[in-house]
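One chain of protein is taken out of this complex; the other chains stay put.
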Amino acid sequence: MGVTQLPGLLDTEAIRKDFPVLDRVLHDGKKLVYLDNAATSQKPRQVIDALSAYYERHNSNVHRGVHVLAEEATALYEGARDKVAAFVNAPSRDEVIFTKNASESLNLVANMLGWADEPYRVDRETEIVITEMEHHSNIVPWQLLSQRTGAKLKWFGLTDDGRLDLSDIEQVITEKTKIVSFTLVSNIMGTVNPVEAIVRRAQDVGALVLIDASQAAPHMVLDVQALGADFVAFTGHKMCGPTGIGVLWGRQELLEDLPPFLGGGEMIETVSMHSSTYAPAPHKFEAGTPPIAQAVGLGAAVDYLTSIGMERIARHEHALTEYAVKRLLEVPDLRIIGPTTAEDRGAAISFTLGDIHPHDVGQVLDEQGIAVRVGHHCARPVCLRYGIPATTRASFYLYSTPAEVDALVDGLEHVRNFFG
Amino acid sequence: MGVTQLPGLLDTEAIRKDFPVLDRVLHDGKKLVYLDNAATSQKPRQVIDALSAYYERHNSNVHRGVHVLAEEATALYEGARDKVAAFVNAPSRDEVIFTKNASESLNLVANMLGWADEPYRVDRETEIVITEMEHHSNIVPWQLLSQRTGAKLKWFGLTDDGRLDLSDIEQVITEKTKIVSFTLVSNIMGTVNPVEAIVRRAQDVGALVLIDASQAAPHMVLDVQALGADFVAFTGHKMCGPTGIGVLWGRQELLEDLPPFLGGGEMIETVSMHSSTYAPAPHKFEAGTPPIAQAVGLGAAVDYLTSIGMERIARHEHALTEYAVKRLLEVPDLRIIGPTTAEDRGAAISFTLGDIHPHDVGQVLDEQGIAVRVGHHCARPVCLRYGIPATTRASFYLYSTPAEVDALVDGLEHVRNFFG
Amino acid sequence: MYQDVILDHYKNPHGRGLRDGDAEVHHVNPTCGDEITLRVRYDGSRIADVSYEGQGCSISQASASVLNELLVGKELAEAQRIQGTFLELMQSRGQIEPDDAMEEVLEDAVAFAGVSKYPARVKCALLSWMAWKDATAQALAGGTDAERKTA
Partner (left out) sequence: MYQDVILDHYKNPHGRGLRDGDAEVHHVNPTCGDEITLRVRYDGSRIADVSYEGQGCSISQASASVLNELLVGKELAEAQRIQGTFLELMQSRGQIEPDDAMEEVLEDAVAFAGVSKYPARVKCALLSWMAWKDATAQALAGGTDAERKTA
């Protein structure tokens, strides 16, 4: 098969050399075709080396140390905060909180609001708004908060083509709404949501807005100021960074006003047995030894992505998504769950293939070296909404190529023949 | 200076070769003498390599994947759980929960008890018991729980020689006590606490027991069954493992009965917009993408420690502590805060040096390449108790040597001369 | 892992469809959405029928078909022995190479040996067997309906 040329593609030949795992050969001779990037991305050599260098040369606990290693580790850790702040255009580095993953970031906000004083407090008089396309990590924390406070949980439904149905926005977001939490990009359907309309309505009624940018931060320019939200959450492992680290960005006044979540070392100002006072943000929300090496690794990931350029990465993925949608729709019996064009969509594409169960699709693709994810992708309400038990999801990243799209399409043909 | 021979020492010459950072040379020619192990330990090559190998060959999100990488990553992650379970002699691997650090483990228990049903529920009728020598991470979560539920927070005080004062145990732990949480080994004074007496009294009144083993797991045989506690918390980075991972062990019945903490992916059984059910432990308490690489690294750390043998490590540190206490007491004006013998004490030794401020002690030691920690060590109530602003703390590990003790003592002489 | 025997059962399932029974159960594998509704009918201690409806992957569907073929007509004790052997094989993580004795007990079901290497798929293969065990317990206890989830 010849090399497909699409406008806007990155030099994947060069980029792929940075990712050791992409050389893997599976099942006696099948080259790995890694199309599970929405679950987690692969890591470039630059990130792996930054982790090793940290542990081999600079490892120490951070803050308050007066020895060389402690100062180096602190500078590296806080330097990573600077990098992440710049990456998302945060007005202040102190607005960047390191968590363990996006799930913790989302839970952190839910918990802060549950324990907050007025005007932020979520209680039985108030309402929480999410959407039907959220990842479980942006559903369950709000269900728990709703159960524990008595607040009412509401959500936006979905249109048949995988978009948010905002036709009833005035009924969903009301004067009672305290918080609106939604995903910028759907991890199952790839849908990119209309932030501005939602933020505007939320601001009109004085509700806070939390944006789950887990599937956006890796793939596009993320500018927290342009988004206009109050909080933005994302996760390191999907954006070339290590596992074990997430980010919560929050507006400084809010971080000052809201109560802490986890208590412990690092987050305090002064402790006596009778009472404690808390350090200013971000430390107030970082109890215990932070993910030091992981922050350093995330900093290296941000450097890596920035060196290529988020705009160029977005353009690459857009071109590839456009191609993939087109080619997938050529496969008989294939139904895309979600937008069927590349407009306002990210590079995660879910589909069903006749009545062949996604487990079987995924397994037979795996036998050909093609890694996709099958199941409900932690977004089971979407499957319920479209009346399907599960989907097969192929998702692309900066190192993905048109040839890999072709391999997927060929693989699906093989699946059809196998179970035909 | 000749090589000091003490009975029970490990072959540190061989061991030190495993730790790349120990080769570092600071300030134009001073060899690093790393005596800040209670803050965090250094990492052996074996752990650093396990992390790199994971990212270079096997990286994938875990669970539910049907492709090779997902299966490998899952096997590695769950294999790490098996290793940790064996390391602490857990009756079941499903009792081992991976968290982000010990602080999260401790907060997890506090939060579970705040949201639990009877008979576990902590509320205004009930009492929480801790001690005056806890790390802030085992104080602040209970202060928060007490503020939020109205439960009364009580604690054991300290004797002049740095031991728990259990003389009033019957008044401190009462029928109203729901939870007793205390540290097995003090991070500031090194004190090893009498577990059995406390557990017995707690069981008599039907209170749960949480043991903070952060300073124990790295240094001695930890057998959760022998301890008789209900929960045991510890942290990866102090035991040769990576940052970004902690452990909570809990008794299976309790993990079944108690409510979840963070909500999200991985911790659910089934989700609809209206309600969700939760997976069985340990997954119920592991929301979101877990610290996969960090678990793999912790597994490698556990393998490393086990290959040397926890009993032998304990013996090594005991011999070194005995030597260090003896030599430190020879330094004029040096006052040890905590036990002044090596009996029932770990390898963290805090002291004051006349009225030279610990910051100055630490800084001048650093100029000689000696890394100690200065300050309140996240245990400010201990400093208040002994009427001191801060201490200097030297803490040892399996790679520490008598020569390093000697270097410390020489360094302190230099400090005295400098400020004398 | 996709042995021809498995594909045959998947494409041409035995005894599919719901018929009269002494007890009915509904099992779901929440991680992948596989579902089965299964009824058993006993004639004394002899299995007169196992009928079922379900949706799911080839492994779970084929496994239900194999179960029907193997168990219908058997005495309960014999069926339990077969179920036990199948469970053992599936939990072997690819470590058991079925011998002649096992093949005699399991017949077509030995084709699932390869599935045991794939932890994510073992639950699929076991879904109908767990449902059968549950339905049998209910039938013997008096036949009340119940809905259960297989974790």
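When the chains are written out, they are named A, B and C in that same order, and each has its own residue count from 1.
Keep this in mind: a residue touches a chain if its C-beta (ideal position, glycine included) is under 8 Å from a C-beta of that chain, and two chains touch if they have at least 3 such contacts.
Because the structure is a prediction, the values reported are computed rather than measured.
Of the chains displayed, those contacted by the omitted chain across the entire assembly are A, B. Only one of B:Met220, B:Ala371 or B:Ala390 touches the chain withheld from this view, namely B:Ala390. Within the complete assembly, A:Arg64 is the residue of A:Arg64, A:His136, A:His357 or A:His377 that touches the hidden chain.
Although one chain is not drawn, the whole complex shows that of A:Ala279, A:Leu384 or A:Val409 it is A:Ala279 that touches it. Contact residues of subunit B toward the unshown chain are 356-360, 363-364, 374-376, 383, 389-390, 418-419. For subunit A, the residues touching the chain absent from view are 63-66, 70-71, 74-75, 269-270, 277, 279-280.
Definition applied: only the chains that are shown with their structure count from here on.
Distance between subunit A and subunit C, defined via averaged C-alpha coordinates, is recorded as 39 Å. Here the CA centre of subunit A is 31 Å from the CA centre of subunit B.
If each chain is reduced to the centroid of its CA atoms, subunit B and subunit C end up 47 Å from each other.
Each of the following residues of subunit B touches two or more other chains: 64-66, 70, 270. Within subunit C, residues 31-32, 118, 120-121 each touch two or more of the remaining chains.
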